[in-house]
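Omission of a single protein chain aside, the complex is shown with its protein chains in their original locations.
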Amino acid sequence: MSAVPQTVDAYDITRRSNGLRRRRATEKLMGTLGVVSAGLAVAILALVLGTVLLKGLSALDTDFFTQPRPLFGAEGGIADALVGSAIIVAMCVVFAVPSAVLVAIYMAEYASPRVATFLRIVLDVLNGVPAIVVGIFIFGILVVGHGQSGLFGALALAILMLPMVARATQEVLEVIPRSLREASLALGVTKWKTTTSIVLPAAIGGILTGVVIAVARVAGETAPLLFTSSIAANQVSTDALHALPTLPVAIFTFSESADPADQARGWAAALVLIVFVLVTNILAKVFSRGRTGR
Amino acid sequence: MKKALAATLAVAALVAIALVAGRAAAAPAATKDTAIVGTGSSFVFPLVSKWIPEVAKAYGFNITYSPTGSGAGIAGVTARTVDFGASDAPLSADQLTACKGCVVIPWALSATSIPYNVPGLGGRLHLDGPTLANIYLGKITSWNAPAIKKLNPSLNLPNLRITPVYRSDTSGTTYNFTEYLSTVSGEFKSKVGNSTAVNFPTGVGARGSSGVAGVVSKTEGALTYVDVAYSLANHFTFAGIKNKSGAFALPGLRGIKQAVSQLPKKVTSLSQLKIVDPPKSAGKQAYPIVTFSYVIVPTNSSKAGSVRKLVYWAVTQGQKFGPPLLFEPLPVTVQAFAYREIKKIQGV
Partner (left out) sequence: MSTIDDTAAPAAGQAATGLERRRLRLGDTLFRGLALTASAGSVFLLGWIAYKVLDLAWPSIQHFGLSFVWTEAWDPVTEQFGALTFIYGTALTSLIALVIAVPISIGIALFLTEIAPKKVAAPIATMVELLAAIPSVVLGLWGILVFGPWIAEHLEPFLQDHLGFLPIFSGSPSQAGILPAALVLTIMIVPITSAICRELFLRVPRDLTDGALALGSTRWESIRGVTLTYAAPGIAAAVLLGLGRAFGEAIAVTQVIGGGNSINVSWFATGDTLASRIASQYQGATSQLQAGSILYLAAILMAISLVTNVAAQLIVRRFEKARRAA
């Protein structure tokens, strides 16, 4: 440093230092990289959603929603896949949510800390089992010998949904103040009555949020359905004891086809699925905000 | 809390509407007994698609068929996850044993076309067996290779890389194609072999007849092997393949008919139905890559009666739906063989 500083302001001095200039430059670079990363993510999102929207909208018409998937060389829509998905996802919720809530209750209310940790590990590991392996599992124990069915598809999806809902419920239950439970028990209410009439209702918002998020995830799962509910008739059916067509599997099939009409149907079906996922995610946000905010 | 209730009711209402609408739109008279489920060959899917509404009209059967590849058809009927399987490849001895009392009945006949995506050729591509084998062995990599030029002296062959496309799933079309290539190329036979799923040394894999057709439509320089009905539906140009007469035959009805003209008078076993690379006596237009497609049916099952009716209909009345899709009706000798096999299926 050569010049005598005019002021004692340290900032003034260091501005002439090369070291700081380099550090400032690095900071600017990192800042730019941060902005670029975020921009990249937003751009990809816009690209994907934009393409789905543009290409999907053109194929949307009443036929699309009322006609079943087409046979070779015919016209059609996704009516059967929509109905099939709705039924399978609904059944999945019925299978998964009560069991998940019960597991969470056990973890939060009854289990010792060791057992609770063990169960948490088990649920996390279950969550990490790839969806395709779950599909093979259900195929191996149920489909072999009995054939595919919407029921088996729902069971496979329920295995995926269970850990998600159980963890979400457990976290919500732990947030509920102990004083609530203690007050109820002190008044002589039985433990199970306390749990079901006091604790659960207080937790219901969080549980529903968890369920809705899990539904959004599970509704788009293809792999477990490939082996359990993919050989389905090209007509609208509510018979869950046979295989039901589903939206994700339909998109998968359309995506590989050479027929531009099939591809257009694929985009439109993807649009429907994304809209559903988006709406459920927004619903979940509304739940959680309604709970915490006001 | 109120919001949660309201939203839950909304979701429940949506599901209820879906169920009601579904019930209203569902096909009438679809009872469990008349529901027949099959899977397998995508090769035969165009024809089966035509059969499904016709059989519904004739017998009230509600047939579900999903093209998952011949391998999945064999595996599915073996595991009894479906009522019948469809395969373009006959069953090996091991597979037949594993299927525990299944009959294999030919019910369709068509050709494996070789479509390609090479712009600006100025004419139809001509190929022969050894050249095709070398392409799939990775020895010929460019469209303007000398071997191809020799067969197509008048065409405008670009300096474009060849992308051979193959079936990544277990496929009867692969069986047919590799059977042909193994017949005309000893190197292919020893290096790759003849099966429903082989280890292709080069190229891009895709699932289903639909999938390989999809890759060809999007990739310049690609070629593949697929049932001719898919080539037609996607407006592909397919190659003329040199037969034993020296002509470049096409996978049309005449080509198919000539290819099966040398069958024995009485067919007693499936091993007599080898029709790839037919001899000179078959005819000038005989197409070298033709295959039967088979339905695999357990002789004893709860659905045996219905499936028996279905197969009988298919090999008789069903055949007339074939020609527009370039499925040649079964030769009489093969039909007779089919009748004898159908008799083995129990049921009314």
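As written, the chains take the letters A and B, and residue 1 is the first residue of each chain.
One rule holds in what follows: a contact is a pair of C-beta atoms (placed from the backbone, for glycine too) under 8 Å apart; a residue touches a chain by one contact, two chains touch by 3 or more.
Just so it is clear, the model here is predicted, and its values are computed rather than measured.
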| item | value |
| --- | --- |
| Hidden-chain contact residue, picked from the options A:I121, A:V175 or A:L241 | A:I121 |
| Full-complex contact with the absent chain, from A:V36, A:L57 or A:A74 | A:V36 |
| Residue numbers in chain B that touch the chain omitted from display | 68-72, 74-76, 94-95, 98, 161, 163, 168-171, 192-201, 203-207, 214-215, 218-219 |
| Missing-partner contacts on chain A, residue numbers | 23-24, 26-27, 30-31, 33-38, 40-42, 44-45, 47-49, 51-52, 99-100, 102-103, 105-107, 109-111, 119, 121-126, 128-134, 136-137, 140-141, 159, 162-163, 166, 184, 187-193, 195-198, 216-217, 219-223, 226-227, 248, 251-252, 254-256, 263, 266-267, 270, 273-274, 277-278, 281 |
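Note that in this section only the chains that are shown with their structure count from here on.
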| item | value |
| --- | --- |
| Geometric centre distance via CA averages, chain B-chain A, whole Å | 38 |
| Contact footprint of chain B on chain A as seen in their complex | 66, 71-74, 79, 82-83, 86-87, 90, 143-148, 201, 204-205, 208, 212, 230-239, 241-243, 253, 256-259, 262, 283, 286-287, 290 |
| Complex contact set, residues of chain B against chain A | 1, 3-4, 7-8, 14-15, 18-19, 21-23, 25-27, 30, 32, 35, 37-39, 45-46, 49-50, 52, 62-66, 68, 76, 79-82, 206-208, 210-211, 213-214, 216-217, 229-230, 233-234 |
